[in-house]
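Quick one: the structure is below, questions incoming.
Removed: one protein chain of the complex. Kept in place: all other protein chains.
As written, the chain order gives the labels A and B, with residue 1 at the start of each chain.
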Amino acid sequence: MSAAPSRGQVLNLYKQFIKNANQFNNYNFKEYFLRRSRESFRANSKIQDPVELAKVYRDAQFDLAVLKRQSIISQLYTFDKLVVEPVAEK
Amino acid sequence: MFRQLLRTATPLAHRQAAIATKRTSIVPQSLMRYYSASGLTKDDVTTRIVDVIKAYDKSLAAKPISLESTYNKDLGLDSLDTVELIVAIEEEFEIEIPDKVADELKNVGETVDYIVSNPDAN
């Protein structure tokens, strides 16, 4: 069993979730992962039990790896922006 | 990641990877920078940071934000919110703020000072 993560470790993990979610080219996926990252980190911030915290932290690292790979793929195959997405001036 | 890929590939790729890695290590850090901090004034940075804050949290759009505004007390952001704001600021200035530094940035003024002092910011 791994030890419970420190506050700094959790915040760093959160930062990586947000950064990687932000990099999705697909609007719906990007918004979804941002929303779910926010929701789940906030919900999990109430966890007190160190064993459970360690497990949640480990699972989240696995999810982060998925997010990293998929945010890259989302950038490799791109589509037109949606009608709700502002197009950045170039 | 790509380095690993190349390593397990053909011997040719092997050699390329080795060269590339080596070159990375011998190029002085300063040569890899294309921009310097000189173009950024404190006023400019402040305006941009305030814009980022207002874009991040729409409820703060009408609030007066000054250099003394603290993220936690004045702007009502918790630790997770602050992390997100830092990410937004990083993206605005195309830099990476180390966790240790980010932890110490408690208000707008400190953040402005850090950005102005960061030669990578642009």
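Worth a mention:
Rule of thumb we're sticking to: contacts are C-beta pairs under 8 Å (C-beta built on N, C-alpha and C of every residue); 3 or more make two chains touch, one makes a residue touch a chain.
To be clear about the criterion, contacts and distances are computed from a predicted model.
Comparing "NADH-ubiquinone oxidoreductase chain 1", "DNA replication complex GINS protein PSF2", "Cysteine desulfurase, mitochondrial" or "Ubiquitin-related modifier 1 homolog" against the UniProt entry of the hidden chain yields the protein name "Cysteine desulfurase, mitochondrial". Only one residue in the set A:12, A:45 or A:74 touches the chain that does not appear here, and it is A:74.
Residue-level contact of chain A with the missing chain is found at 19-20, 23-25, 27-29, 31-33, 35-36, 39, 63, 66-87.
Just so it is clear, only the chains that are shown with their structure count from here on.
Distance between chain centres (mean CA atoms), chain A to chain B: 18 Å. Those residues of chain A that touch chain B in the complex are listed here as 7-8, 11-12, 14-15, 18-19, 22, 38, 41-42, 45.
On chain B, the positions that touch chain A within their shared complex are 79-80, 83-84, 86-87, 90-91, 99, 103.
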